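Data first, discussion second: the structure below is written as structure tokens.
Every protein chain except one is present and positioned as in the full complex.
Chain IDs A and B follow the sequence of writing; residue 1 opens each chain.
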Amino acid sequence: MPNFIMSYLGSTVTPGEAGNQFWALIYVLIIFAGVSLAVVAMNWFERKALAHFQIRLGPMRVGPHGLLQPIADAIKLMLKEDIIPAEADQFVFWIAPLIGLLAAFTVYIVIPFGPSQAVSDMNIGVLFMLGVSSLGVLGIVVAGWASNSHYPLIGALRSSAQMVSYEVAMGLAVVSAVLMTSMKTGTGTLSMIGIVESQQQQGIWFIFKFFPLGFIAFVCFVIAMIAETNRAPFDMAEAESELTAGYHTEYSGLRWSLFMLAEYAAMIAVSSIAVTLWLGGWLRPFPNLLQAPTWDFIFSLFPGLTFGALTAIAVIGVVRMPVHSYFKVQRIGLAVFAALLGFIALVLLVIAIAGRSSDSTVAARLREGIDYVYWFLLKVAFFMYLFIWLRATWPRYRFDQLMRVGWKVLLPITLVVLILTAIVGVIVS
Amino acid sequence: MVPITTFHYLVVAAALFVLGVIGMLTRRNVVIMLMSIELILNAVNLNLVAFSRMWGRLDGQVFAIFIVVDAAAEAAVGLGILIAFFRNKETTNVDEIDLLKW
Partner (left out) sequence: MSGVLNPASIAAFTTSTDPGMAPVATPFFFYLLSGLAILGGFLVITRRNPVHCALALILTLIAIANLYLMLYAPFVAAVQIIVYAGGIMVLFLFVIMLVSVERASKDRRFNRVWPVGLAAACALMALFVSAFVKGRALFPDRMIAIPEGSNTQQVASMLYGEAGRIGQYTFAFEIASLLLLVAILGAVIMTKKKI
């Protein structure tokens, strides 16, 4: 059994390429559990961050500093009555959230967390990602239709028109990133792991390549991805003040939570795509410039130090909580949470120190794997914060302004960036 | 079991083609007739890609891509005609679309 695990940890290809169904299944389960956990954490983080942006505190009561609030929300949603409108189409009403959920989760097959840590590295990974995320529109359209009511129908039509429009700009931005992969070697690649490896070979993240072309393509992709996931400021179709929650008006309880799960999973998925295509995926900062083993060691301390910082914040929270009998349970809970974070920080630091050599011992391979996943997740966490920041800060686009931006602003800009990237690439080589 | 050969794919494509033809000839709703046309085009595509695999050349696949592009254009124009017609006559029944001008 340990030989089995070791032989897998040392492989240099993804389970899909190696044809290993068991490990692919393990990866799929880990991704499913991880994404669900991330959605739960994202739910809490969004409420707290929005509250702090609006100079209030957010949920504070359910767990220490509201940490158990998502669990309470989930239990509430599961216990709610399942209301189906009278004239609604039963089968289509049932299947609509599932289509969105399937489309959101299937994208994770091609997302690489490391050079061999993906479920399957397809040769057409980028096309697969674009195609599957365009299947998510179908779930929304069908949900609006099946509700047999005006507000969901209009909300669904608007939302799907918006998503289809911004898919074009997203695709063109992706094409200009893929074009950059062929700059040094002459043949580009559509596989996601290949794109990160070409960033490593060319020694530059694509966001900085041919500055400002890569940066403009990145910004266009970010705008398009915010519109794709129906988040603010493009959330016309589901905003409470506009259309009484749009296409998921008639969905209650667990079905609505499936929609929310699909939306957050899609957010994490498109952020992962942006990280892979422009921000260097799993590469730590300056992978080629600072290549000495001491720099490797310093950068491999970051996971432990991050959790150490989180532990420090939790400890400060414990210390600052009022000393009152009403707060005793919360104090103990937060102390336990701080202890858990501290334990994880300690484990990560031990692995980083034990595996600091680059030969293939267990600790070294574990350290490398943890480093890859850590840098990837850090960049994705930055994008999650960006989503929440934009939601808190900017007002909503009106629908005609939204369509104008998608067709008349983003599409010409991405086309021009693509052509200029090609021209500059030919001139430079 | 019998190994899967080109012939199996051709049978599947022929079955889809016949289903599409039945749909075209027997349904009343114009949108469903257009969807049957898409079925027919997909059957042809499957045929082309199966033959491309049989000969080991990529011409069939390139032709299949062109057919997909063509189907997209045709679906857009056909649905545009349907909407323009529906605006005048409020029906999607192909039996009632029988006048050149009214």
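Note that a contact is a pair of C-beta atoms (placed from the backbone, for glycine too) under 8 Å apart; a residue touches a chain by one contact, two chains touch by 3 or more.
This is a predicted model, so every value here is computed, not measured.
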Query raised in the report: Quick one: which of A:Leu157, A:Ile298 or A:Ala363 touches the chain that's been left out?
Result: A:Leu157
Report summary line: The listed residue (A:Met122, A:Ile195 or A:Leu283) that touches the chain absent from the view is A:Met122
Report summary line: The one of A:Ile31, A:Ala51, A:Ala74 or A:Val92 in touch with the missing chain is A:Val92
Query raised in the report: Residues on subunit B that touch the omitted chain in the whole complex?
Result: 1-12, 14-29, 31-32, 34-36, 38-39, 42, 45-46, 49-50, 52-56, 58-59, 61-62, 64-66, 68-77, 79-84, 86-87, 90-95
Query raised in the report: In the complete complex, which positions of subunit A touch the hidden chain?
Result: 19, 21, 89, 91-92, 95, 122-124, 127-128, 130-132, 134-135, 137-138, 141-142, 144-146, 153, 157, 160-161, 164, 167, 187, 190
